[in-house]
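Dropping the structure in here first, questions after.
Heads up, one of the protein chains got dropped from this complex, but the rest are sitting where they should.
Up next is chain A:
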Amino acid sequence: MHAQPQSWQNIALSLVPYELAGNSTPWVLATRKAAFKRFESHGFPTRREEEWKYTDVSLISKRGTLAPDNIPPEASSEAKLLAWTLPSEGMHLMVFVNGHFDSGLSNIDDLPAGVQISSLADMLDEGAELPKDLFKQQHEHTVFSALNNAFVTDGAVLNITPNTVVNKPIYILLIASGHGTAIYPRMIIMAGAGARATIIEHYMGTLDAHNFTNATTQINLGDGATIEHCKLTQEGPAAAHIAGIHVQQAEGSHFTSKSFVFGGRLVRNDITVSLNEPNCTCTLDGLYLLNDKQHVDHHTRIDHIAASCTSREYYRGVLDGESRGVFNGKVIVHHGANNTDANQTNHNLLLSRQAEIDTKPQLEIFADDVKCTHGATVGQLSDESLFYLRSRGLDEVVARSMLIYGFANDIIRGVNVPYLRTRLEHLLLDRLPQGEMVKELL
């Protein structure tokens, strides 16, 4: 279809069949091959495709290789330091280095009964059947999920049996370091009926990392299950990060997604939620804080398939430097999904002349008994608020920082894990001019 450079194709093709986890198991190898074929026949998305209208992925397609490292790397001292600074007593910690599970840095020993956490690579190598169906699934809306399926190296498989409550958050730290690595993690999360858990995915890149991360997370919620998923994208300034979070909800389940993007040169998050059975709720929140030449794209899609479900979506963005933010929120109310209540907002603060925001909140409604609203705004700090603060003796820089803090913190304060909330607040203050001063005033 599309002409592609020859180099990555050759490298990629030669690697698929042989050296990745689980390739000795026939169905794994077959899945990988089929997935790569799908990617190959479509090629990289171009800006002529509606879903990629504002995001140019040539940064990725120009890379020399798309193939992952098939040998687990030695964790760098920087990576170790990162893992060690986490308060591991308060959480179940899984650490991945360049897409490979590092058991030495992880701490998943004291899991409550009814919770299984395993490395995907181990399970694939053992030929375990458990995640087979989910593993085979690719998301039809993005060809990158096919690429992930073809090259996935490792990941976390989480199985929470019915009515199990995991009190401590499950913290998955994914560290990228070194040049030119391609990283393909896959998270598979299965929550039984009535199960509860909080899962944090933290993507951390070192300053020099030129990695390309292509991640897929699949979450299945049983009847009445409650899952909170927080994702923190803090990739290095040269990194490309393409990820999909795909959620299936059964009756009466509650799902919350929070996506925070602070780092990365090119970041794209596709979040899709299917409300398959009645009385589900889902909340998608997000915050992107951009600077320099960062390009961050959030595409969300909520499918109201069953009746009487509620969805809420709340995204905020602060754009400075030459950054570009993209938001596309789709809410699709299918035929028969009556009594749907959907609400979506996207607010953006544009702080610089070179920054750009492209937002598209989208509603597609095929049922009549619905209540759907969406709103989007683009603006700047209000003169009145600035004047108010300055009349009370704050200089302009502090006053501006304070207002930005207030705008962004609206999303951060919804995080239920204290450690993560504090960390996000620090990250936010670090980014603001005179953030120290703001901190003192709060």
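Just so we're on the same page, contacts are C-beta pairs under 8 Å (C-beta built on N, C-alpha and C of every residue); 3 or more make two chains touch, one makes a residue touch a chain; residues count from 1.
By definition in this document, contacts and distances are computed from a predicted model.
Q: Between "Formate dehydrogenase-N subunit alpha", "Sulfate ABC transporter ATP-binding protein", "Fe-S cluster assembly protein SufB" or "NADH-quinone oxidoreductase subunit K", choose the name on the UniProt record of the chain that's been left out.
A: From the choices "Formate dehydrogenase-N subunit alpha", "Sulfate ABC transporter ATP-binding protein", "Fe-S cluster assembly protein SufB" or "NADH-quinone oxidoreductase subunit K", the unshown chain carries the UniProt name "Fe-S cluster assembly protein SufB".
Q: Per the definition of touch given earlier, which of A:66, A:156 or A:355 contacts the omitted chain?
A: Counting the whole complex, the residue in contact with the absent chain is A:355.
Q: Contacts of chain A with the missing chain: which residues?
A: Within chain A, the residues that touch the unshown chain are 50, 335-336, 338, 348, 350-380.
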